[in-house]
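A quick write-up on the structure given underneath.
Not every chain of the complex is shown here; the ones you see sit where they belong.
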Amino acid sequence: MSFRENAKIIKTGCLGIGVYEIWFETSDIAKAAKPGQFISVYSADGSRLLPRPISICAIVDNKLRIVYRTVGAGTKEFSSMKEGESLSIQGPLGNGYDVNATYASKDAIIFGGGIGIPPMLELAKQLNCKKQIVLGYKDELFLNEEFEKYGTVTIATEDGSCGTKGNVLDAVKAHNIKGDVIYACGPMPMLRAIKAYALENNIECYISLEEKMACGIGACLACVCKSKDIDDHSKVHNKRVCKEGPVFNAKEVEI
Amino acid sequence: MPAESVNMSVNIAGVTFKNPVTVASGTFGSGMEYSEYVDLNRLGAVTTKGVANVPWPGNPTPRIAETYGGMINAIGLQNPGLDTFLTRDIPFLKKYDTKIIVNVCGKSKEDYIDAVEKLSEAPVDMLEINISCPNVKEGGIAFGQRAESAMEITSAVKKVSKKPIIMKLSPNVTDITEMAKAVEAGGADAVSLINTLTGMKIDINRRTFAVANKTGGLSGPAIKPVAVRMVYQVANAVNIPIIGMGGIASAEDALEFIMAGATMVAVGTANFNDPMTTIKVIEGIQSFMKKNGIKDIAEITGCVK
């Protein structure tokens, strides 16, 4: 079940250069939300009609947190909003991570890359197992300290300014990090590398994909990704990121 | 549903719709996903996403791009094929007290005929033939940009169809009345317009097209004035009823189409911005009628000459 709400902003903040957070007070959305799901955020400016999909970063009672990077006009608009104002949001959308699945009790490696890091925070909080958390940044860190209470955090930065110089897999190698199930969200090259790594090492692997969206609820077929098998809903090799995803078993999608 | 003191029901080719509001094909799936937000019983009809005789994979992604006051799409008519559609989507819709308009696509005349034949025995109310999709290589718009081929497809599907036929017209033509007259001559029971305007967006940073298909169909409030103009022109050129669409996001928008001559209207892209748009449009038309002492929606259909 998902909902459309005009949600009150109860807190905003800036977490780094171009990285912002908003806390919403919701009637129903937060209560229904799972880690890995997302919300559609709508612009108040009539020239921008499509929703901006943003992952849920934290769920606390009826409160929802998003952390996002300013990319274009939509996210810039959101970053100018203030406490007390409202935004139209819809959700929770997508499948999210299943923290009650059998595999979810295995030793986990949680990978987050760049602006793919925020959704992993609520996942790390809700997973009830041994957690290795590997976060990859370009340079400036954000959210990393908040992960520490949920597991062992390892950092990789492209410029080497903190942790391992390189990407998250470089950090895995450098620290000999091991696990039996992988959860990952981040840029496509990172996801491809992680998928390959998981296959090689025969580790179960769940990844979160992105695609441009129009409806965000599975009706328009804008946001498909290629699936290995014929999908049950589409009857072709396409799965909807907004509905069957954004979280996929890495084996079932071609990336 | 509140007791209606005004008559909003309309009739097209013998089918009675409880109100003149449906959805534009492709923007509402088969209603399943939207049924979480909208009581489908409230709608005059559900018009389903284009379906073909066999499953189509559609185009590569990105399939859409936002534009100023609208969007471009090049979904490429991905659909699960009629077999799945008839056993999954139609039974779902039959649970609701609303009419069903099935939008049909094809790559050749034979495809259309095959699909229409298969649909003839199905419990659906009308068929809408999409000869105006700009996003597929074969078929689609090619049929919708030449009067002769539009007429030919129309008579071909009319010959095999047991359901009333709506022909869906492309706005990417010099003279829309010529196309409307052609499908009327071919035997169409109604016309729907407009499909999308062919458009393009360039991603200047990546120096490539914003949608993988290069071009796509422009829809949304941005195109409404073109749609209203064409509905008005067609209303004054043919005698078959019109289902008007293109940028409708409010009751005021819908009333523009109705006054220009549309018997029914469809909400498309606006569903993406607000899934409750259809209901707002229905309620808004109703209160406009009450406020202005209009007893029957027919009183204002085509009232602006």
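Lettered A and B in written order, each chain numbered from 1.
Criterion: a contact is a pair of C-beta atoms (placed from the backbone, for glycine too) under 8 Å apart; a residue touches a chain by one contact, two chains touch by 3 or more.
For clarity, every value in this text was computed on a predicted model and none was experimentally measured.
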Exercise. Copy numbers per chain label across the whole complex?
Worked result: A x2, B x2
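Everything below uses one rule, namely that only the chains that are shown with their structure count from here on.
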Seminar exercise, completed: Note: in the complex, chain A contacts chain B through residues 1-2, 4, 42, 46-51, 88, 90, 211-225, 233-238, 243
For this session: Please give the residue numbers of chain B that touch chain A in the complex, ascending.
Result: 26-29, 32-34, 36-37, 49, 55-58, 61-66, 68-71, 73, 75, 78, 80-81, 84, 220-221, 269-276
